[in-house]
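Note that one protein chain of the assembly has been removed; the remaining protein chains are unaltered in position.
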Amino acid sequence: MMENLVYIALFAPLVSSLFAAMFGMSQRKTFVGVIASLLLFTSFVASATLAVEVFTTGEAIAVTMMQWIGMGDLYIPFGFVVDQVSVTMMTMVSLISTIVHVYSIGYMDHDKSFNRFFSYLSAFVFSMMVLVMSDNFAGLFIGWEGVGVCSWLLIGFWYHKPDQSREDNPSISPSWAANEAFIMNRIADLGMLVGLFILYWNVGSLQYDAVFAAIPNLDQWILNGAAIALFIGAMGKSAQFPLHTWLTDAMEGPTPVSALIHAATMVTAGVFLVIRANPLFAVTPEVSYFIAALGTFVAFFAASMALVNRDLKRIIAFSTLSQLGYMFAAAGLGAYWIALFHLVAHAFFKALLFLGAGNVMHAMHDELDIFKMGGLKKVMRPTYIYMGLASLTLAGIFPLAGFFSKDAIIETAFNEGTYILWIMLVVTAGMTAFYSFRQVFLTFHGTERYDHHEIHPHEMYKFVLIAMSPLAILAVIAGFFKGGFETFVTSLLPAYHMSEHTHHYVWLLTAIVTLFAVGGILLAYLKYNKGLERNEKLENSFIYKLLANQYYIPRLYEEMISKPYAMISEKFWHGVDLKIVDRTVDGIAHFLYRSGDVNRRMQTGNLSHYLNWMAVGAVVLMVAAAVTAMIG
Amino acid sequence: MLEPINVSLESLNLITLAPMLIAIAGGLIILCIDLFKDGLHKSLYVMLTVLVLLIDLGSVIGLNLNERGFFDVILIDGISIVSQVLIIVGSIVFIPLALSSKRFHEYSYPEFFALFLFMVAGFQFMVASDNLILIFVGLETASLALYTLIALHNRSNSYEAAVKYFTMGALAAGFFAMGSAMIYALTGSIEIYKIAEVLGTRIGETDLMIAIFGGFILILVSLAFKLSLYPFHTWAPDVYEGASAALVGYMSVVPKIAAFVVAIRVFGMAIDLGIEPIRTTILVIAVLTMTLANIMALVQEDVKRMLAYSSISHAGFVMAALALDTTEANTSIFLYYALFMFTNLGAFAMLWISRHKMRRFNNRYDHPYEKFAGFIKIMPVGAVIMGLFMLSLAGVPPFSVFWGKIYVMQAAVNAGYIWLALVMGLNSVIAAYYYLKLVVYMFLKDPIKDVDTIYYNISRPLMVIIGFATVATLGAIFYIQPLVSYIYYMISASGY
Amino acid sequence: MENFLASLFTFQGFAFYLFSFLTIILFWITVMSNNVLYAMTSLASGMVLISGFFFILGADFLGVVQLIVYVGAVMALYSFAMMFFDATREIKEKNTSGAVVFVLGGLSALMLVLMFAAPIHSESIQALYPMHEGVGNAQDVGIVLFTKYLVPFEVAALMLLVAMIAGIILAGKKMDQSLTEMMDEDAGEDEILTQKDEK
Amino acid sequence: MIGLSHYLIVSALLFSIGLIGVLRRRNLLMLFFATEVMLNAVNIAFAAISHFYNDLSGQMFAFFVIAIAASEVAVGLGILIVLYKKHGSLDLDDLATMKG
Partner (left out) sequence: MDYILSILVFFPAIAALLGFVIDKDSARVYGITVAAIEFFLSLWLWFSFDGSNAGMQFVELIPVIPDFGVNYYLGVDGISLFIILMTTMMTLIGIMSLSVKENVKNMIITLLFLEMTMVGVFVSLDAIIFYLFWELSLVPMLYIIGAWGGSLRVYAAVKFFLYTFAGSLIMLVGMLFMAYTYQSLTGVWSFALTDWYALVLPVSYQMWLFAAFFIGFAIKVPMFPFHTWLPYAHGQAPTIGSVILAAVLLKMGTYGFVRFSLPLFPDAAVIWITPIAVLSIIMIIYTAMVAYAQKDMKQVIAYSSVSHMGIVMLGIFAMNAEGIGGSVFQMLSHGIVSGALFMLVGVIYDRRHTKMMDEFGGIAAVMPKYAVIFGIMLVASVGLPLTIGFVGEFLVLIGFYQVSPIMTILAGTSIIIGSVYMLSLFKKSFFGPVTKEENRNLKDLDAKETWSLVPLVAIVVWLGIYPKPILDPIDNSVKAMLNFMDEKAITQEAKDMIHVAKSTKEAK
């Protein structure tokens, strides 16, 4: 029974994808979206049922479908495990997917590739389910790559758009962004594969339980190596520095995609991996500390870029990046369940935020520049509420979900005695509040800066707004389940308790964070509530430009990696392959041919010369004979 | 006064002489028929020749192994039987090429066929003796007949060819005689077995080394001329170009077999005596021959000329086997030529049927590559067959020459000359280029001139011949085993 | 030197040196002269002198054959050929450059001399077909020729037959026009296969 | 005393003279003379060896060499005649249509 539920949860999205794919090349058909959403909902129901089951019994459900790869001593099955961690993810993923599917029916209404979109989207959900449910690293890798390729498809969904210069569009084009995302992820995937190899050759298996059971017997350097390699994999998927540039460019995809993939689910896969492999990371403190430090840095770094950005979706993308940093900080510090909690909570409010942004885009005819918006709250009140709510959650205002999860992370940083991290996280929290509300105010408050002749903003379809409501509700209430969640997942994950010392300061800490958050909101309010006052001097300052250009990192990558790579490739082709390798081969042939030409001159046609040659031959042979005889 | 000499007829072992006598008699019969009646069609003479040769072949096969006859002048050992069989078979398969549909000058002479038979007899004498005199006389008989046959084609080029061949042949004859004189001076004998005996006793005299080398070198020069080894090959391309294709095919196989037999007898003996420089010299010449001939063949514009160079190269290939002087190597020589013969027969027959009587393809050549451009479109079957022969010559398995090559290379490997096998292999690659060139022209290019056919000269007998050559080339794998074992048995029985 | 002089004053020695000197001179003229007549005359004379060598060496039969065959037959043939070719006048040849020729010739002479100068002669060699004391050379030769060398002798006959046929047909009238290069008369032979021959 | 070597050396010298002739001559008829010289030179060697070894084989060889030389002359002149008829020249330099 439960096995069937597992399969339903897993395969319903696949069925949905294949079903939509059948109509992939035909006209837009609403029922495709509806059926896809229903199938996703089925998956959600199954996941939720499983969650209840796991919650009540406290036991994981493991199923093995069949063998996948068996060669030598390697044996990889298609095995799935539904335990506290995976079921949490499953429920979250299927829920948000369902909502995004429903949302997309409205959002993609006018797109002629409507059916194709659902096919991709469901395929993504399937991959994500595989990723979270797999009971071995190879299975995880299947999902890992699967979400990668779906992400590629979805980012590049509007593939027909032409390439633009980086000034006009920082992501150049959807297809460019898609390729960037895929390739960057591949770089990380290599690390992941190496991690798998290390584990396989030292453990002999890729099953989670086998690997974790073997950890105590392994050398520290092997563990470190595996942990680093796996984390490199996680860095790609979760867009950690320096592999972060693809995430903002991925905003070229349709907004539901951003909501589902680049906010709620796929990008958190890296965090999930660290959580999943916690027994490994738990015994590699150096690596873990590095993870935490990197996470903190990314949190701050991304938030700084969000401060000045003008693109509605990019701001949210930076905030996603920043929040992923928080999650890694938590995971790196050993608070796996807190990381997971933040992951889930973040999924809710960030998806909501993106979907809200989608509504705005829909209203503004795909305009994304918040400097060209303003005053939208009059025409799109529900969206305004949703986005405001989500931003408040993101800013970590009590009693919304973000408060509970983020605060816990910051506390953890304090608790671990990593005060630098703590300070940075606190500052970041303030910045988060600032840029979130900068965006809210610029979009919804103040003067209407858009062109009234061309743009007539209107609110999204009702059913879409209704579909978004569960997210809003969850964003509000999720925090209250923190305790329950903790007990649920810590039966699998290591428990994490604040020390006495921290308990002592807990109110103070909370107050500091809240202070920063509120301060950020206030600052934003003062600056942007009235409308946009552009400050030329500020905008021309070095820091502003640095931030606006993402620290010039994309440009750096282009100049230092892409272009040299293309140049070297060209050199290899023309300079080495054609000029050296091939020419050597042809050179031998030409040499022979030319020596043929030289030699045939011997054949003058004149008998006298022939006789001379003959005599030459004879004389040479005789001389040689004489010389040999005299020497020998 | 001398005692009267009594010779019993049995001791003469006349049967050993029978094959040659049959060929000579056949020639005489043809001359007589010509005396009695003029203007008989060439087909009569061709068939008579074939018949005579068949009887000849029968008598050769009937010979007992390792016999001497006629005051030990005639030596019937395995090598001579094998080579006679090959010579006669080669003659049988080549002479019907005379039955082309067009009339060519030489075939209007009954004497042509008589000379042909005399030539065969000459080759037979050459291989069936270890007496340098008989070898020399047989060689000259055959050569003189051959010069005449070339000239009889009766056009400017064929005279030129005959003159070149003849003159160089005369020089080579001088070297042969001089070499023989030197060997004779060293050993007091002109019979190879005896030479070996005496030389074996004199090999230790260091002062004599120069003369010993010199003697063999001079004979090597003359045989190298006959075998067209570098740098004594210069006649070959011109003669091949000037002579008729039918004869060239023959020339590139049969005289060489005869010359190889002599070479095996002379140099095999020398190498057996431990005169290493001779082996080295032969190896050097062989490698030079196969390589340089190959690269010269690369740049040829005419197929027949290319085939001339290629047959030079093949001779070099086989000559290398000779230097190895093992039973396998000697076997491989005959195997190679047996297999090469069929392919060569086919290739030259194809050239022969494409020969236009008068019109040349361009000012210079009869068979330039361009002539075969787009052959596949003009005549698919002809193109496929010609392609087959080319691939066989290039040594692509499983066609006949491949087995010869592999056997020669195996012999080289077995004798410890792996470098030689490698050189052979690489040379095959170079060679493959020019064979492929023809294949490329035939299959991959469009016809240059607007012709419907270039089967100018085809006739049913020629088709039969080509069919036979094709089958023999294709099906080599099926008769290699009996062929190898027969040749090996014969060679080892005669102690080489 | 003394040796040389001593040998010069024996009959054999004197004859040897004389003949050697003369043949070398005469053959030199043969190969160097630009006049066919001179060349041929000196060749003929040289051959006569070579028969002289044969006589000194006791090969009387060979000497006679040399005289008959060479001086008689061969030279006669050459004379006829010379007349046919109308070659009595000076022959203008662009002879191959002297340096090459003389280097090659000189080297080959040097090598051959070196080889022949080796102590080739060995007393231990047993004659296979010894000459008999008191028997005429012709008789000796005859016996060997018609026993041991009967087959080569007959083959030589065949060779001469071949040469004769060759000479006759090559010099014959029929060679004046080439059947090969005549297009007529061919029709009718296997027409089916050659229908598309010519356009 | 005149030894074998004397004769052989004379033979070698004559042979080389013949060779020089073969090499330098461009007129075919004259070239044929040179080949005769070479064969005659060899005959001296044979006769001499025969004499010194008291063996008849050498004389036999020389005898056959004479026969061969005679046959060669016949065939050679036959070819020369057809060539001359066709070309009107015996010069080798005119006889180089086939080359390469």
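Read from first to last, the chains carry the letters A, B, C and D; within each, the first residue is number 1.
FYI, a residue touches a chain if its C-beta (ideal position, glycine included) is under 8 Å from a C-beta of that chain, and two chains touch if they have at least 3 such contacts.
On a predicted model such as this, the values are computed, not experimentally measured, just so you know.
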I'd like to know which visible chains would be in contact with the absent chain if the whole complex were considered.
A, B
Of the residues B:168, B:406, B:458 or B:472, I need the one that contacts the missing chain.
B:406
Contact with the hidden chain (one of A:159, A:371, A:480 or A:591):
A:159
Where the complex has a chain not shown, which of B:295, B:439 or B:490 is the residue touching it?
B:439
Tell me which of B:108, B:156, B:327 or B:414 is the one touching the absent chain.
B:414
On subunit A, where is the contact patch with the chain that was removed from view?
24-25, 66-74, 138, 141-142, 145-146, 149, 152, 156, 159-163, 173-176, 178-179, 182-183, 186-187, 189-190, 193-194, 196-198, 200-201, 204, 565-566, 568-570, 572-574, 576-577, 581-582, 584-585, 589
Even though one chain is not shown, subunit B touches it at residues 376, 380, 391, 394-398, 402, 406-407, 409-410, 413-414, 418, 421-422, 425-426, 428-429, 432-433, 436-437, 439-440, 443-445, 477-478, 480-481, 484-485, 488
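Heads up, the rule we're going with is that only the chains that are shown with their structure count from here on.
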Whole-angstrom distance, CA centroid of subunit C to CA centroid of subunit D, is 4
Between subunit A and subunit D, what's the gap in Å when you average each chain's C-alpha atoms?
95
Could you put a whole-Å number on the gap between the CA centroids of subunit A and subunit B?
77
Would you pick out the residues of subunit C that each touch at least 2 other chains?
96, 100-101, 104-105, 108, 111-112, 114-116, 120-121, 125, 127-128, 140, 148-149, 152, 156, 159, 162-163, 166, 169-170, 175
Going by the contact rule already set, what residues in subunit A reach two or more other chains?
600, 603, 605, 607-609, 611-612, 615-616, 618, 622, 625-626
Contact set on subunit B toward subunit D in their complex:
132-133, 136-137, 140, 144, 147-148, 151, 154, 156-157, 159-164, 166-167, 170-171, 173-174, 177-178, 180-182, 184-185, 188-190, 237-238, 241-242, 299-301, 305
What does subunit D use to touch subunit C in their complex?
1-21, 23-27, 29-30, 32-34, 36-37, 40, 43-45, 47-48, 50-57, 59-60, 62-64, 66-75, 77-82, 84-85, 90-91, 93
Interfacial residue positions of subunit A with respect to subunit B in the complex:
589, 592-593, 595-597, 599-600, 602-603, 605, 607, 609-611, 613-618, 621-622, 624-626, 628-630, 632
